[in-house]
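Up next, chain A:
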Amino acid sequence: MPEETKGTDPVSPEPSSPAGAPVASGEGAGSGAKASAETSPSSAAPTVPAPSAPAAKAEAPSAAKPAGPVKPAAATTAAKPAEPAKPAAAPATGEKPAPAAAKPAAPAAKPAPKPEGPKPEPWEADLITRLRSQYGSGIKEASTYVGQKYLVVDSSIVYEILLHMRHDELFDYCVDITAVHYPKREAQFDIVYILYSFHHNQRVRVKTQIKDGEHLRTAVEIWETANWLEREVFDMFGIEFDGHPDLKRILLPDGWKGHPLRKDYPILQQDQEWVRINLGIESGQ
Partner candidate 1 sequence: MSERTDYLDLDTKDETFLDATELVLNMGPQHPSTHGVLRVILKLDGEKVLGTECVIGYLHRGVEKIAENRTYAMFNPYVDRMDYVAAVSNGLGYCEAVEKLLNVEAPPRAQYIRVILTELCRIASHQVWLGTHALDIGAITPLFYCFRDREEVLKIFEKYCGARLTTHAFRIGGCIYEAYEGFEQDCKKFCDAFLPKLDEYEELLTTNRIWVERTKGVGILNPEDCIALGVTGPVLRASGVKWDLRKAQPYESYKDFDFEIPTGLNGDTYDRYLVRIEEMRQAVRIIRQAVDGLPQGPIMAKVPKVIKPPVGEVYHSIEAPKGELGYFIVSDASTQPYRIRVRPPSFVNLQALDKMVRGLLVADVVAVIGTLDIVLGEVDR
Partner candidate 2 sequence: MIEYIKGYLSSGTTPGEAGNLFWATVYILLVIAGVSVAVLCMNWLERKILAHMQIRLGPMRVGPHGLLQPFADALKLLIKEDIIPHDADKLVFWSAPVVVTMTAFTTFLVVPFGRTHAVTDMNIGVLFMLGVSSLGVLGIIMAGWSSNSHYPLMGSLRSSAQMVSYEIAMGLAIVSAVLMTSLQTGTGTLSMIGIVESQASQHTWFIFKFFPLGFLAFAVFAIAMVAETNRAPFDLPEAESELVAGFHTEYSGFRWSLFFLAEYSAMLAVSSIAVTLWLGGWMRPFPNLLGGPTWDMAFSFLPALTFFVLAAGCFLGTIRMPKIPQFRIQTIGLGTFGALLGFVGLVLLVPAVSVRIQDIYWFVVKVAFFMYLYIWYRGTFPRYRFDQLMKVGWKVLLPTGLGVLIATALWGLMPQLSAALTGVLQ
């Protein structure tokens, strides 16, 4: 098993890792335009109000430019990305207010300036209000993280939420369905539905947590694409979806033992067993 060394690495002069900061942003000499662009919004964070954050972002690189060996043309192109981000977000999100900024504008276009290590921010939007009023405490969390919005909902109502998202909020495209295994948690699995709305140009992740052995209702009736995606989740995690038309393994052969993407899945044991049975020798692994 390839265990990555953490402390023994000879070159990890990484000052920011204990604090959990994302980048070694301000620490270095900051000769690159990027580094200064990173630092200035964070330092200006407490003072600059939300709407002018993009301006700060746009300003920062051009201010830093004279120091670096950058042509004027480059400065304009560098400043350009921030400009259309806001207008693009406004029409695209439609009814959404400013907080629902478009994703690509990433860190800077967020209403709240980026803190030292991105923390999930509470996500306020009409959609959330509507959902909360309808489902109350079933919506456990609605947040954004680095500009990406997600909902954590109770597993009992996830089907209704998805149905609501599909038909009332027009999230007509189910990008992906996947799962994450946390063996130490009581509810071991996160099921993640990544949804996209062509109408709002918006992406939302709906997450729910279920225990091992718990079933979920299938989303095939909502999005046809869920068929194979759920089969893959079943294949890799052993999570069963009730009402799925054809729930069987998809990537692995039918007789496969175990579900490989569970954290407790023993790769080596599987390998050794296979070698023993099929080759009649002891695996050298």
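The criterion applied here is as follows: contacts are C-beta pairs under 8 Å (C-beta built on N, C-alpha and C of every residue); 3 or more make two chains touch, one makes a residue touch a chain; residues count from 1.
A quick word on the picks: all candidates are chains of the complex that A comes from, given by their letters.
All values derive from a computational prediction rather than experimental measurement.
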- In this complex, work out which of 1 or 2 touches chain A. 1
- Task: In the complex, go through chain A and note every residue touching candidate 1.
- Result: 1-2, 4, 6, 9, 11-12, 14, 16-17, 20-25, 28, 32-35, 37-38, 68-71, 73-74, 77-78, 80-81, 84-85, 88, 92, 102-104, 106-107, 114, 117-118, 120, 145-146, 148, 172-176, 178, 180-181, 192, 194, 198, 201, 203, 205, 223-225, 227-229, 232, 236, 245-246, 249-253, 260-261, 263, 265, 267
